[in-house]
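Every protein chain except one is present and positioned as in the full complex.
Up next is chain A:
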Amino acid sequence: MTPQGDTGRRPDGAAFAIAAFLIAIGALMLWDGSRIPSKAGYSGVGAGDVPRLIGGALVLLGIATGIEGWRRPGPARPKQQPVPLLWLLGGMVVMVATIHTIGFVLGATILFTCAAAAFGERRFVRAILSGIGLGMFIYLVFDVLLQLNLPAGPIEMLIFGR
């Protein structure tokens, strides 16, 4: 995930990874498309045919990407910092895993705090408090006033009674 500043001279490793990914997706579509019984009807084009077409195109695009990466390596990419990425993705994953138990307000607080930390915020108490405030405000506006059905947990039960 963190190519350390490609110099652009040697063949582009990332391009090969992308090419492999595209070919894999394309192959998957070709396989899934051929699995579908062909009941093409009048048109001669059944449910599996367009996915097979797109799968074939992806395989070709993957090959082209590989060739391009061999012949013309991409430009140097800026160095990526792994720590903020981990903060952000970690926050998202924890929020996704827990939100149905802890409810929207706490889930939003976790996400807000982790995202703030990813961008260099280190005053965690303030971040957590603002996260709670933002979560409550959004829950009030969207769930209570605008009828959007947000996941409820202990805090929502206690304060908004639902």
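Details
Heads up, the rule we're going with is that a contact is a pair of C-beta atoms (placed from the backbone, for glycine too) under 8 Å apart; a residue touches a chain by one contact, two chains touch by 3 or more; residues count from 1.
Quick note on the criterion: contacts and distances are computed from a predicted model.
A chain of the complex is left out here; the name its UniProt entry carries, from "Rod shape-determining protein MreD", "Gluconate 2-dehydrogenase subunit 3 family protein", "ArsR family transcriptional regulator" or "Tripartite tricarboxylate transporter permease", is "Tripartite tricarboxylate transporter permease". Residues of chain A that touch the chain left out of view are 1-2, 14, 18, 22, 25, 28-29, 32-33, 36-37, 39-48, 50-51, 54-55, 57-58, 61, 64-65, 68, 74-75, 77-82, 84-85, 87-89, 91-93, 95-97, 99-100, 104, 108, 111-113, 115-121, 127, 130-131, 134-135, 138, 142-143, 146-151.
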